[in-house]
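Subset of chains shown; positions unchanged.
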Amino acid sequence: MQIKSTIHLLITGGTLDKQYQASTGELFFPGTHLPILLKEANSTLAIECTVLMQKDSLNMTDEDRAQICQACIDSPQKAIVITHGTDTMVDTALVLQQQADLTSKTVILTGAMRPFMLGNSDASFNLGAALMAAQLADPGVYIVMNGQIFNADNVQKNRQLGQFKPL
Amino acid sequence: MQIKSTIHLLITGGTLDKQYQASTGELFFPGTHLPILLKEANSTLAIECTVLMQKDSLNMTDEDRAQICQACIDSPQKAIVITHGTDTMVDTALVLQQQADLTSKTVILTGAMRPFMLGNSDASFNLGAALMAAQLADPGVYIVMNGQIFNADNVQKNRQLGQFKPL
């Protein structure tokens, strides 16, 4: 077991980063809340943080996924955590898994079913699990949700339950 | 990398489980909040849960540590997470590490600097990280705090910073 010491955190948005906007009564992206989450968590990890986009994953395009791929390839780190909307998280994971250039890296996708800023959220739990998985898991592309780690090619989201399950 | 599928969660109390008592203006243990935390986290892990005690770790005795040890030995699971007060977490970890009967198990101690029920707590983040470490880490006794995993014999708590650091 080799513990990777620095983690690259790539932020793409998703439910985790949404906030309630009082003037419209809708959810929106005011900017990432990951620094607030990590401070509340008392994290002392060496984390390099890059905000790639702030998008609902239902609106993610092939270009967005290519950009995420490239960011993983370009990263100097062997341990990468990507925050991502849950609806198309599996799609992005599969794209990353097909990248020959990423086979030496541990890439973890995670997100939340309830925005961090609305309280009573799964965001902190998921991020804690994802950051630990990035340090400990063998190279590969994984989804960490519901306390579990899934291989990119053996996971699906059950939308009715709001849970990730093996195929 | 072998992922352990069932986790035994041993609950001993600590700051994580404290709550504010309005009638006295003090913190107390009304019973563990771990089930609430795991539900909020949408955990689908197979978790066996045992409440051993509800104690401030400053009040833990040798008998308490012997009881925790025995619970780890008696557990049918290879992956164990112990929630524990932070002040003497290292002491308990060292006792567990000296147990010859535990060398085939992955034992993770974790806790929180702020009670889960007071909001803005590190509890969910720490528990997410600890449960993932229990699934992925090699056999041994570890402390998971601040997003990091420490070997039981190479960690100390810096009380002024409220952070765990290597020796």
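Each chain carries a letter (A and B) given by its place in the written order, and its residues are counted from 1.
The working rule: a contact is a pair of C-beta atoms (placed from the backbone, for glycine too) under 8 Å apart; a residue touches a chain by one contact, two chains touch by 3 or more.
All values reported here derive from a predicted model rather than from experimental measurement.
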item: Per this structure file, total copies of the shared sequence (2 shown); value: 4
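Simple rule for what comes next: only the chains that are shown with their structure count from here on.
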item: Of chain A, residues touching chain B in the complex; value: 1, 3, 37-38, 40-45, 113, 119-122, 124-133, 135-138, 144-149, 162-165
